[in-house]
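The chains shown are only part of the set, and none of them has been moved.
When the chains are written out, they are named A, B and C in that same order, and each has its own residue count from 1.
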Amino acid sequence: MKEQTEIIEQGNVEEKKKAKYDFKYIANKFGALFGLIILSITLAILSPSFLKIDNLMNIARQSSINALLSIGMLLPILTAGIDLSVGSILAFSIVVTGVVTVMWGMPPVLGIFVCLLVGALAGLLNGLLLTKLRLPHPFISTLGTMNVFRGLALIITGATPIFGFAYVINFTGQANVGFIPVSFILVIVISIIFHIFLTRTATGRYIYAIGGNKEAARLSGIPVDRVLIKVYTLSGLMAGLGGLVLIGRTNAASPIAGLTYELDAIAAVIIGGASFFGGVGTVWGTLIGAMIIAVLRNGLNLLGTSTDIQTVVIGTVIILAVYVDVLRRRSKN
Amino acid sequence: GSSSITNSSNEGNEKKSTEETKADNLKIGVVLMTLSSEYWKIHMAGAQDAAKELGVEIEILGPAEETLYEQQVKMVEDLISTKVNGLVVTPSLPEAMLPALQKAHDANIPVVLVDANVNEFEDRVSFIGTENYEAASKGGEYISDQLNDGDKVLIVRGQMGAKVHDERTEGFQAALESKNIEFIVQDAQSDRVKAVNIVENVLTADPDIKVVFATSDEMALGSFKGLENKDSTHIPLIGFDGTPDGLQAVVDGQMLANIAQDPYRMGYLGVESAVKAIKGESVEKRIDSGAQVYTKDNVEQRIQEIEGYLNN
Amino acid sequence: MILELKNISKSFSGVQVLHDINMEVKLGEVHVLLGENGAGKSTIIKIITGAYEKDVGELIWKGLPIEVTKPSDSIDAGIGTIYQELNLIPELSIMENIFLGHEKKTGSKISLLDRTTMKKEAKVLMERLGQNVNPDELVQNLGVGQQQLVEIAKALSLNCELIIMDEPTSSLSEREAEQLLLTIERLREQGMTIIYISHRLEEIKRISDRITILRDGHKIKTVETKSTSIDEMISLMVGRSLDNKFPKIDFKKGKEILSVKNLKLTEDSPQINFTAYQGEILGISGLVGAGRTELARAIFGADPIVSGEVYIEKEKQNIRHPIDAIKAGLAFITEDRKEEGLFLDQSLIFNKTIAMLNKVKKNGLIHPKSQRKVADKYVKDLSIRPNNVNLLTRYLSGGNQQKVVIAKWLFTDARVFIFDEPTRGIDVGAKVEVYNLMNYLIENGAGVIVISSELPEILGISDRILVMSEGKITADLSRNEADQEVIMKAATGG
């Protein structure tokens, strides 16, 4: 963990030093890629379909929802928190969108806005619960709202999925530019925005500070509560955005959408090198974590692995991916 | 299924299969709702047997849980990438599957839908199955005689919002509509222990429950334990799925009846129809694989059938 | 010879911090390691105790080579250690912390903990250090000073043959330090060997037999204390002599800058009143637990207050949170750098600028180049070592970490600076740099308040001295009135 941030910090190191440590520098900078590359090579050898453009676009498309949720999840984890409610927020946002557009006939463009807004508001609630009630850990507030939002999604819809979304709403999750899925482009754009946000804005740096040492952050005059509220709001917003992509992918808004998605998102963040204890983690690492999960699922499907074996393999690879990273860092010292 | 219309995409597929693949080198992709339950294992056995008999290669995928409908979509997409010659899909959220199925169709891959239909997907080769709704209402009809106006019935169901359980619940309720029954519906999330707990708790508050219906055998077997714990095994219990354990429970008198579709047959017919479609043979657009309420009277025979399926 | 170090070298991430160290510790002596911040003292200690693994070299313990790969190895061999950074478990009691890892057990088969015996012994140990405490008190409820004493009790409870103390007095006030020195002297009489690290040269002079001096990871030499003057020690460790340990500029008392009126921290605590002026350094002295830190925290809005007002430049402030305090122009350099000051997993640049990111922005975004520039400047001004601004602060030596905390607050352009134990763990040379910084601040019209437990420091740098005892201000002394005796008298309650 620690070494990684160090490396990130060393992004600005003098040129001559960079040259000296050139290989190491690159190897470490792109270290989180190691697992992904090894995995990809293995799959390319095992399955002839893996490297086809068509399949690579599958992966791009399939990774996008988890990638968006993971980028959102990175924020709470950076503050040494967690957001268990993202799957439920996703479901809640999309069914509300379904109700207002499909059932009430609101213009689809506004529907997009609603989907994001509901996500953000749900996240805001998480943030307010955590900070205003002074709950000891967001595990509680978000475990609670995970149930609440799921329940609300079921109640609103009478447990029935909603279909028949307009193309405008489906666009993000469905369309391609050339052969590249719009959802993947979205992921890249969001990643860049979040990267800048986290590394180049005060709030972004505060997020790291809070995760690194909450008391020191408070004493340094950082508005801890306000930053935390932003963090959970953004996490909710990303869940809403993930929901938008899901609508497009499935042309449906089901109240049981997103079940267990929080686990995949957390896994991506951690595989990507973030620390549960806060203060350490990057957008790029998270993105690679999400790709590892997507590539793995895709590859196992291509190979026709049966579910039970898939489950075992996925479990093993999660551990291995992190272990590769541990080894890499240890060898560095 | 009443009409027998020849598959419209036949010709296209025929060309493709003669060009690119030899008839005996076909690969069929099957995507089930999940692979981690007994019901779907039986389904899988049917599909595998069909593949073996027809000499085609088969790849069967399914998510870890029925609720993970988006993963099913991914599996269909991935199978399209591997260039399967035909697809058999049992969509757990049918409408969500539509874009992926369309993609398959665009890639000239014939699609057979099994167990749950996607109404909007006109290009399907066939829909094979019994609607869960109808099957469940058969169960309701069966028990209808034993219920009086205003009686209380407990339904132990799986995850709310999961289409299969929604339909089973609704079908059962619909069959008893005229009786003005008070339904207590509780979600046990397909977990056996939760079913035990629910039955215990509901019977504590409402000892005068007249019938218990569980929307899967896993929960039905749990419900029986709950009844047993409350010394209420006299309350008739109806299960759903017709798994070996569920049928055995009928033999043992633990369940009054078990509603069973025929997963083995569905699995078999699904692959068979897909192969037919690839070869350009005609397939009925709608095949009813049947559903049956099994009671003490007819269960033994069914058990033998199932054993036959699973042991060959 | 109880312990010999032979050809010990150690590097971290390719940077060598110890170069071929050879050193001998005689049985029954107090052996001091002396060197500037970052010279490698703590690293040597950690290699002896097994907290770090050495790259090359050999340890000889009582004439035999010994393999120390983990802390329990050294503990088992009979080496007790007080590390520079507190290593206590806040959630456990004093007694549990003291006996952590070597608990007393009841004789019975299932061997439960013998709490009664441990409690008794813990009480005795703490009393020996002049502390009358309830052994069941949780460590998190103790001030830093008391925690340090728990650490010492923990080492004493081990019944070891060698005790290593890495700056044990840095967080103690005069009185506790005195207690500790007496304890050390008593231990030496009983034949105990002690390796001792401190930046307080007077106490080194007083208790040690021999001194090994380090500079930049090299051993310079080992000298007999008797035949070495303090000035010699300084020039050996810094490589030059230091003419004035307490550089003091002329005091021109200016306007009132900070004024505290009728401040009550709790319902039944006394009211506090005092005023600080531009152009002066106001020292606050007192014993451990006198309430100085609490006062500073309350002024800074870090803890709630019951009543009272704070004025800055005669303007009434409503400070409820550190944010308000910073806006009002206050800076508070906390005493506990690890818990309250530093972001250990972040670089020096990050730590340096986090409290005032607006100053390094360009077009609304943080501008890494400007960040780097200010960081480089302070690295030079405070001679922080190593001078790599991208290194995680976790890997800096204790004294250098302290400098980073100070640097963070200097960057905020505050009008009033409250330093709580600012030179804790800082070497003599760097101390002078910190004092010069304070002088620079008052020259530019800022108010400077310094809380310190080190009497010579308070006496050396303050223009005026407040003394606190049990939450009250018991004396307000001008530079001329103040001496050790007067202060001690006020500190013990008059």
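The definition used in the following text is that a residue touches a chain if its C-beta (ideal position, glycine included) is under 8 Å from a C-beta of that chain, and two chains touch if they have at least 3 such contacts.
Given the structure is predicted, the values throughout are model-derived calculations rather than measurements.
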One instance of each chain type is visible; tell me the copy number of every label in the full structure file. A x2, B x1, C x1
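Everything that follows uses one rule, which is that only the chains that are shown with their structure count from here on.
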So what shape is it, when you link every pair of chains that touch: line, ring, star, complete or other? line
Chain centroid nearest the full-protein CA centroid: A
Please compute the C-alpha centroid of chain A, do the same for chain C, then give the distance between them in whole Å. 42
From the mean C-alpha coordinate of chain B to that of chain C, what's the distance rounded to whole Å? 70
Residue numbers in chain B touching two or more further chains are none
Touching at least 2 other chains, the residues of chain A are none
Residues of chain A that touch chain C when the two form their complex: 1-2, 5-6, 9-13, 196, 199-202, 205-206, 208-209, 212-213, 215-223, 275, 279-280, 332-333
Name, in rising order, each residue of chain B that touches chain A in their complex. 34-36, 59-65, 67-71, 73-75, 77-79, 81-83, 93, 95-99, 159-163, 166
Name, in rising order, each residue of chain A that touches chain B in their complex. 47, 49, 52, 54-55, 58, 61-62, 65, 153-154, 157, 159-161, 163, 174, 246, 249-252, 254-257, 259-260, 297-298, 301-302, 304, 306-308, 310-311
